[in-house]
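Let me begin by presenting the structure, written as structure tokens, before commenting on it.
Every protein chain except one is present and positioned as in the full complex.
Presenting chain A:
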Amino acid sequence: MSEQEKYSRRDFLKKSGYAAGGVVGGGLIASLITMQVMEDDPKTKNQSNGGSEDQFNDAFMFFTNRDDFRVLASSCERVFPEDENGPGAIKLGVPFFIDHQLAGPWGNNTKEYMQGPFYKGEPTQGYQSRMNRGEIFRMGIKKLKEKSQSDYQKSFQELSAEEQDKILTAFENDEVKMTGTTSAEFFELMRAATIEGVYADPMYSGNRNMEGWKMKQFPGAQMSYIGKIESDKFVDIEPQSLHSMLNK
């Protein structure tokens, strides 16, 4: 897609909102589902997803209800918010990245040693939960919802950014009681997965339109720097994804 097309599509989205989705192409409808899922979130309303092409995989593989997904999305956005550098976690597709990761080997801990007995270990001994990552996310999101209600009598995504940060900080500092895992463990997983979703190859549904890479000036999957490695100056290179390598 050319730069011009990208921006005109963005402008169109800004002006028309998702209600206009029905009259345009399938790709656009798919990308608008991102917004539909986010429709109650004032911070994400009327935003495009970065002008990406068909997003048929913007759908749930792991989550079963929209409210849980919205809570996750709002949390990720606090970890990596939209700012003057560029898009935040939501626009970059990070919530879908995490949904898809949780549905796969990572969420199911298929490469982790999950035999008992299970004991709470020392911090130096690492992950000792009998729960897999998917289960930890489910419980963590449930606890985020409960804490928002008990502290503010509102849903998590209705809170101000400052209030959301307060709740997330309590999780990070391990101040929220959870069973089978800890709130700090959930927070660390969510934080790590958010950063992964920002910068992983776009084939995984995050890093939409390579915007994560562009912000960081990382050129993605380049085959060679042999002609540039000796340069005394910084070299700005248009990023390239694994998908584009396959099509060459």
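In this section, a contact is a pair of C-beta atoms (placed from the backbone, for glycine too) under 8 Å apart; a residue touches a chain by one contact, two chains touch by 3 or more; residues count from 1.
Operating definition for what follows: contacts and distances are computed from a predicted model.
Trainee: When one chain of this assembly is omitted, its UniProt record names it as which of these: "GMC family oxidoreductase", "Iron-sulfur cluster-binding protein", "Glutamine amidotransferase type-2 domain-containing protein" or "ABC transporter related protein"?
Mentor: "GMC family oxidoreductase"
Trainee: By the contact criterion defined above, which parts of chain A meet the unshown chain? Give residue numbers in ascending order.
Mentor: Touch with the absent chain occurs at residues 78-81, 83, 85, 88, 105-106, 109-115, 117, 119, 121-128, 165, 168, 172, 191, 194-196, 198-201, 204, 212-213, 215-226, 228-232, 234-235, 242, 245-246.
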